[in-house]
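In this view, the complex is presented without one of its protein chains, the others remaining in place.
Showing chain A:
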Amino acid sequence: MAGSSSWSRALMLISPYTFASIGIAISIGVSVLGAAWGIYITGSSLIGAAIKAPRITSKNLISVIFCEAVAIYGVIVAIILQTKLESVPESQIYAPESLRAGYAIFASGIIVGFANLFCGLCVGIIGSSCALSDAQNSTLFVKILVIEIFGSALGLFGVIVGIIMSSQATWPAKAA
């Protein structure tokens, strides 16, 4: 009876559709979590600092745009992943090719979700400091914007790897 009930067997009998759907959910859900976190951190600092220095609002909306771009990356990858989710006939559902496709979509979703989560958080905190220091001294804005651009590149890395990962998710062709 060795091997008839073991963790590896249990994990392998989870349908690849489960893994793929969870990957899609994580890619959009966790990305939006990061973007929202960033926007509310930046937004509250921006509105507070604009009381005494109303001139900062026009330029500091750039930080909010960076955070929103993080959410859009999550949506782009979720749309790409859901076009990759195909039906396979029941005989093929546990074929190695199916499992590979399910795991690839799962991994792609996790990559994009968590990269965007921390990118959104990073850009949000930098954007908040940017608004506060711009209110005091407007020459500092461009220098802090450079740091923000580096921060938003983190989300870009995650999206690139996620898209490359998902492009190889091919399900087995329907058996005759």
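Basically, contacts are C-beta pairs under 8 Å (C-beta built on N, C-alpha and C of every residue); 3 or more make two chains touch, one makes a residue touch a chain; residues count from 1.
To be clear about the criterion, contacts and distances are computed from a predicted model.
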item: Among "Fructose-bisphosphate aldolase", "Glycine cleavage system H protein", "Vacuolar ATPase assembly integral membrane protein VMA21 homolog" or "GPI-anchor transamidase component GPAA1", UniProt-listed name of the chain not shown; value: "Vacuolar ATPase assembly integral membrane protein VMA21 homolog"
item: Touch with the omitted chain, as defined above, among A:76, A:99, A:140 or A:154; value: A:76
item: Touch with the omitted chain, as defined above, among A:22, A:36 or A:61; value: A:61
item: Sites on chain A contacted by the missing partner chain, in the whole complex; value: 51-52, 54-55, 57-59, 61-62, 64-66, 68-69, 72-73, 75-77, 79-80, 83-84, 138, 145, 156, 159-160, 163-164, 166-168, 170
